[in-house]
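Here you go, one structure.
With one protein chain removed, the remaining protein chains of the complex are shown where they sit.
Think of it as A, B, C and D in the order they're written, each chain with its own count starting at 1.
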Amino acid sequence: MTGVPAALAARLVVERGGFRLDAELNVAPGEVLALLGPNGAGKSTALRALAGLAPMADGRILLDGADLTTAPTEDRPIGMVFQDYLLFDHLSALDNVAFGPRCQGASRAGARARAAELLERVGLADHARARPRALSGGQAQRVALARALAVRPRLLLLDEPLAALDAHTRASVRSRLRRHLADFDGAAVIVTHDPLDAMVLADRVTVIEEGAVVQDGPPADVARHPRTGYVARLVGLNLYRGEADGTRVEVVGAAGAPARIAVAEPCEGEVFVAFPPRAVALYRERPDGTPRNVWELVIDGIERFGDQVRVHLDGDVALSADITPAGLAELGAGSGERVWASVKATETRCYPA
Amino acid sequence: MTGVPAALAARLVVERGGFRLDAELNVAPGEVLALLGPNGAGKSTALRALAGLAPMADGRILLDGADLTTAPTEDRPIGMVFQDYLLFDHLSALDNVAFGPRCQGASRAGARARAAELLERVGLADHARARPRALSGGQAQRVALARALAVRPRLLLLDEPLAALDAHTRASVRSRLRRHLADFDGAAVIVTHDPLDAMVLADRVTVIEEGAVVQDGPPADVARHPRTGYVARLVGLNLYRGEADGTRVEVVGAAGAPARIAVAEPCEGEVFVAFPPRAVALYRERPDGTPRNVWELVIDGIERFGDQVRVHLDGDVALSADITPAGLAELGAGSGERVWASVKATETRCYPA
Amino acid sequence: GQVDAGGQAAEQTLTVFAAASLTEAFEELGERFEREHPGVAVEFGFAGSSDLAAQINQGAPADVYASADPATMDLVVEAGGVDGEPEVFARNTLEIAVPADNPAGVTGLADLGADGATVALCAEEVPCGAAARKVMDAAGGVEITPATYEDDVKAALTKVELGEVDAALVYRTDVIAAGDAVEGIGFPEAESAVNDYPIAVLREAPQPGPAAEWVELVRSGEGAQVLGDAGFTTTA
Amino acid sequence: MTPRAPAGRRRGPRVASGRFPWLLVLPALIGFAFLVLPFLGLLIRAPWPTLGTRLLMPEVRDALGLSLVTATIATGIALVLGVPLAWLLARTDFPGRRIVRALVTVPLVIPPVVGGVALLLVFGRNGVIGQYVHAWTGYSLPFTSAAVVVAQVFVAMPFLVISVEGAVRGADRRYEEAAATLGATRSTIFRRVTLPMAAPGVLAGAVLCWSRALGEFGATIMFAGNFPGRTQTMPLAVYLAMQQSPEAAIVLSLVLLFVSLAILVGLRDRWAGVA
Partner (left out) sequence: MTPRAPAGRRRGPRVASGRFPWLLVLPALIGFAFLVLPFLGLLIRAPWPTLGTRLLMPEVRDALGLSLVTATIATGIALVLGVPLAWLLARTDFPGRRIVRALVTVPLVIPPVVGGVALLLVFGRNGVIGQYVHAWTGYSLPFTSAAVVVAQVFVAMPFLVISVEGAVRGADRRYEEAAATLGATRSTIFRRVTLPMAAPGVLAGAVLCWSRALGEFGATIMFAGNFPGRTQTMPLAVYLAMQQSPEAAIVLSLVLLFVSLAILVGLRDRWAGVA
């Protein structure tokens, strides 16, 4: 984190119950940060701390140079979308969205006009007068989104803003959100479980696990060089950590026994090795030929996956393989059966740990 | 719907405000039905009607032959996961799950034991004593899932049970849920926005749009032969409706002007034509060669999409194309520019409308 | 402002604080007073004597105080609130009140001590209770164990009217006010506990002139007649 | 009185009502019967023929009017002062909050007549505060219509404060957090979020306060005196009627009751939450 003057520079330390969050978040002006992490990692807690809703045990929040660490919530120039929406049930959708502008001193008519415009933008102009309870889950979340955008925040905090949206609405709200975020010169932090959201919307990704930052970088980097099992699964890669010696990497296998993976480019020391599931070929019999990585593994589970089939395998090296339904039929093996898996060394990527 | 004795046979008619749901749902014993549809289509409303929480204007609910149409909610052998969880905040996670068994007459100890087992199953044994407010969104949803399963329902109703879960938990809860559903000889109806959930979990898919059933069938059939734009987008296909005459299909283009698509297998009359985005090739100049479908289109938007790039195009025929980032770089075109798109006739599928 | 019978605005308002038991008699006298003193309106504040004493001691703007009990009058006198000496203008004596059908067949004080009769007495802290104590002592040790020591004479009387008690020791004025629902039985020992009603002009009276005239009216023959109709014995 | 599913504006009605909830309905019926039986007793015993003439008496009309006006003003004042107090008790944490909350119940526990004495001690012409007011302005509060209102506020406001506090405490705080992120100050949050959410509780508190003010007797007669047309409210008129006969008191009480019932029945279920 050098050079770029950060719009948001924060170290968040929050303690609650047995859980402790200690994470540093930095977002440049106009940048969108995606916060990824497994359930219970502390993503919502981090957003709450940024909003001034969770007390910080330590740390500091700087936004556009101003210290917000102890600023009360209502004085922070933020907009927030909550994981469970929290729409005011006694107000119509329109008045929910107009609430923020009203608080900022807009006239009733002005606030409503802005609210109407934002509802239009999220495709809910027809539901302006509906009460939140009369909205479907997806509609409610779009109103929440509009409500947060209505205050023209300098820091936008979004807790899974697209989770309740159907595929189509999601794509369209996502691209509208992206356009809005592109115009936006403040900082935005968006929590999402969908790697696609992160890839499309975010300029940078910060991954939190158990309250601590485990990885941070541009989405493509993170996708290509996952550093934890969680990230690897998220971006759909098989990931291993081991000791490299040239093009041979010694990794710790699933059973604890060491296993070896051949890689294309030589590397040294502590490294990660990753390869995509579709790079794995499966055979009934031990294959001959070029692939230097061949393991005999047991099928642990089979899932349909789009127009592919994902086969989970266990053994010296645990991995997932994506094959076609036709391929699976040809293989003629089911759960619990032993098969051979091969991966070409050129399909693997090796990078320092 | 013939032959199979339905565990659930229902026609649901619900009217609320300006919205009307009129849908027939049939689920065989042990079968899992996925209810898909855009936001506001009436999926939650359908589940509420099945649970006896929304008054039916007409229709009928038969479960295992018994008429539940007018049965009070508490007498229906159902388990339900709500879109916003609705966990009891004054009870611990454990007692939330034990609530149902207690209502069914289990002893306090027995109910707790069952609850503990179910929490274990959803991976939350550690959080048994936590209050719902102290749980993260994903943890809360897993507790809700356990609570619904705890009553050993004959009809399981799940409203987006996996939406708040992170990729890893999602995969593991999904496969555990699948195993549980496999053991389950009742009927299950699951609302989801994720086609993957539907593919993995469901035996049949019913698609609702604007309160009416628009498509129904095994997941693979629905995925292969979408009948509405919503379903097509959901399963990632470009879909058109038109008049076939042999291998030429006349479709109504985006601008209302007729366009022509060449297909491989001859068909006649009203048909759908579908092809996947990855079957589309993009060129800066008009390509020569075999593809008989070549259109000049305008780039409407570009999204990163996993390790691919999805390009949205508009013109005589609106379509999406998936290409590699390298391909996009080579194409050297951005939003608003004109490019040529080609699709091989053999990549298209044609089926009666 | 106050409007008198003639429709002209009253120039003066005389404020009389009086024990609630005087309500009917004083209202009647008030009408006469206003007739005789055009330009003066009489305003009453009826409440329990002790409430009134407390109000006066806290600076209530009253001209006259008529109490049902010398002890409460003394509270005001001790606080220096009275102009001159209080004067007794009426007396009240106890009677035995029984329901109209007299279910317990009460004829005299001795019957109240008998087993089986449910009796209400006033508590000794209030005037009618103190009087009851005196008559019991005078009757030579008739000891009545009541079901209740009422703290308000009207509460005792109401219980007689409703037949919840067979008898109660109350004032003659109360029996008369209650009409046919209650029968009063006099008894000789009552003479030993006559209750005096004192009246006084107050030191901070805003209208000392009319106040004195009011006291005069109450103590006049005219006043005595009205009070007598209500069951009081009078000094005039 | 069979409980049916409500036509609830909020959620749709239940489809069917299920097993009849005797465990709830039975005690509820007993409780209701207990509260209204005495009322029926009064109705039976009331001297109906005299009711008409009573109603026409100007003193009764004056007293009734005064009661309604003062109780309504008192409720208004109690809302303005009491609702913020309820908020303070429910939503902030200051040293001694529990003691403050308990102190709010003082006027409930204190016998009203002593309450009236206490008011005199403070606001009377010789009172702790009243003496200065009187010395400087010549104004004296007791024995005026304003004193009636003050006595009613004193006696009835605690009901409002305590029940609104309960309602505010029961409201989901996360909505207040959401409002704060939208830039709402605590006052705005309270006015535009907390209060509408707690509306049913505020209405309940206002009904309690108004009814209690309407029925207030002891503090009023002590602090405001018993002057017809100025401070004689219905309960005071009832007290004087009681000097003559219980029947007269019953008639006046019934007049007060019917008017208050008519007003309460006329009130909507909820005032907020309806566009």
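By our rule, a residue touches a chain if its C-beta (ideal position, glycine included) is under 8 Å from a C-beta of that chain, and two chains touch if they have at least 3 such contacts.
Worth saying up front: this structure is predicted, and the values here are computed from it rather than measured.
**Q** If the hidden chain were put back, which of C:E27, C:E87, C:D137 or C:D152 would touch it?
**A** Only one listed residue reaches the unshown chain, and that is C:D152.
**Q** I'm checking contacts with the chain that's been left out. Which of C:G163, C:G186 or C:G209 qualifies?
**A** C:G163
**Q** Of the residues B:L12, B:L33, B:A51 or B:A345, which one touches the chain left out of the display?
**A** Checking each option in B:L12, B:L33, B:A51 or B:A345, the one touching the absent chain turns out to be B:A51.
**Q** For chain B, which positions touch the chain that isn't shown here?
**A** On the chain B side, contact with the omitted chain comes from 51-53, 72-76, 78-80, 82, 86, 88-92, 99-100, 103-104, 129, 133, 147-148, 150-151, 157.
**Q** For chain C, enumerate the residues touching the unshown chain of the complex.
**A** 48, 50-51, 54, 57, 71-72, 75, 118, 120, 123, 125-126, 146-152, 155, 158-159, 162-164
By definition in this document, only the chains that are shown with their structure count from here on.
**Q** Using mean C-alpha positions as chain centres, tell me how far chain A is from chain B in Å, no decimals.
**A** Here the centre of chain B sits 21 Å away from the centre of chain A.
**Q** Taking the mean of the CA coordinates per chain, how far is chain C from chain D in Å?
**A** So the centroids are 34 Å from each other.
**Q** Which residues does chain D have that touch at least 2 chains other than itself?
**A** 11
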